[in-house]
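Omission of a single protein chain aside, the complex is shown with its protein chains in their original locations.
Then we have chain A:
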Amino acid sequence: MSDTGSESEIEEATEHTALMDGHIAEARPDREIAERIARKRKTKSDNQQSYGSVERTEGGASGAAGTSASNPPPPQPPADAQIEELELKYGARHVIKLFVPVTLCMLVVVATISSINFYSVKDVYLAYTPFHEESPYAVTKVWNALANSMILLSVIALMTVLLIVLYKKRCYKIIHGWLILSSLMLLFLFSYLYIEEALRAYNIPMDYITLVFVMWNFGGMGMIVIHWKGPLRLQQAYLIFIAALMALVFIKYLPEWTTWAVLAVISIWDLIAVLTPKGPLRILVETAQERNEPIFPALIYSSTVMYCLAATTPPPPGEPRARELRPLHPHGRGTADERRAARESGGAGDAAGFDAAWQARAQQQRRLRVDSSQPPRYTTRLERSPAPAQQPALDDEEKGVKLGLGDFIFYSVLVGKASSYGDWNTTLACFVAILIGLCLTLLLLAILKKALPALPISITFGLIFYFATRCVVKPFADALAAEQVFI
């Protein structure tokens, strides 16, 4: 080792700051991020050639420092390493905390799809998808699907912009109105449709009085718990149910190929909206951060209570910054969620093809729907205080992972769609692929520490697994079974 101790210390310091910068630095598309990480490592290795392996973990650095006799190992790096390790551990725990709700949501959708015919029969379509893919030719179907998904996407983008404008102008009442309207539609109208079909499928007798009573109770409690205060578990349950309901609406009312095209397009849009410097979601998040505001509770699933607290109670003046920052981030997601929710409500209205008066009303809601389409941008974020070591007491409470409801919806759409063909291998493959994608996203989150789009990795994996299983694995397995070959 030719380096003197002081040099190594300096290097460590720069390394440290570089890492910190990394968190703050502007978001870029995943590939670029990966490249950047690689580059960072390279440069580090260049700087620290004498150290041999270029591990950036503090342990390695401190060890190197220790070798230089003159200086005692700087205290910071080990602490830093511990923090990072802690964060990763926290991340791991939260990954599992997110697995449960995502799995539950998918389970609801898959169970519904496989037991209730209504949701896999194609008869009515959303107004956003004017091309119904009725031609027998694949080429026509493909361009139909692409056109449909582009229409949907442009609606989403438009609504996003509208939302940003509203948010920038501080029209919170309008935004909240949208959210409440869309959750009302989901909780009453779509739940009504769901209950009707479920009862019909299971042949359970029901009278109107009981039905109205149950719906009123279910919806009323949902509105209270989502938009006001309520037990966290109940709120999570309602959010999961809402997401599942929305996913079912998409599965039911989007034409076959369009569904797949929409999934692909939406995940790309998610990537762009969250990570580009001028991406709409990014602007939203930044605005929210500037204003230090809590998120709209209706739009985000959070694994811990803190979010609720942050949202419901104005931050005390003396409170540390870390806390204030978090709520802001959620905001960005929240808007996305809202849009989704709006979308859901709007989409459902169109899809259901109700009478003219209803449709006229629905037109207003369409905008909402569009908004909701934005949800795809929901970002998963691990909330952390910037300087966890400084406020350990607060840390525990504040850490948590938030996942936009839109993520839930599109994950479930993919798995539900896969299950609608009745092949359990494909369904399981998609399910596993999405969970792996979620893991990777959360890992990236722990590394990059900023809002990330949760759709791209998961949906890409899901699509690959779906088509691979359906076109390659299944025929192969069938052939093996037919020939009685056991591997």
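As a working rule, a contact is a pair of C-beta atoms (placed from the backbone, for glycine too) under 8 Å apart; a residue touches a chain by one contact, two chains touch by 3 or more; residues count from 1.
Definition applied: contacts and distances are computed from a predicted model.
Match the chain absent from this complex view to the correct UniProt protein name in "Gamma-secretase subunit PEN-2", "Metallo-dependent phosphatase", "Eukaryotic translation initiation factor 3 subunit F" or "Bacterial surface antigen (D15) domain-containing protein".
Per the UniProt record, the undisplayed chain of the complex is "Gamma-secretase subunit PEN-2".
Determine which one of A:177, A:220, A:422 or A:475 touches the chain that has been left out.
Of all options in A:177, A:220, A:422 or A:475, contact with the hidden chain holds for A:220.
Among A:234, A:264 or A:436, single out the residue that touches the unshown chain.
Result: among the candidates, A:234 touches the missing chain.
So that we can see where the missing chain sits, which residues of chain A does it touch?
196, 199-200, 203-211, 213, 216-218, 220-221, 224-225, 229-232, 234-235, 305, 308-309, 312
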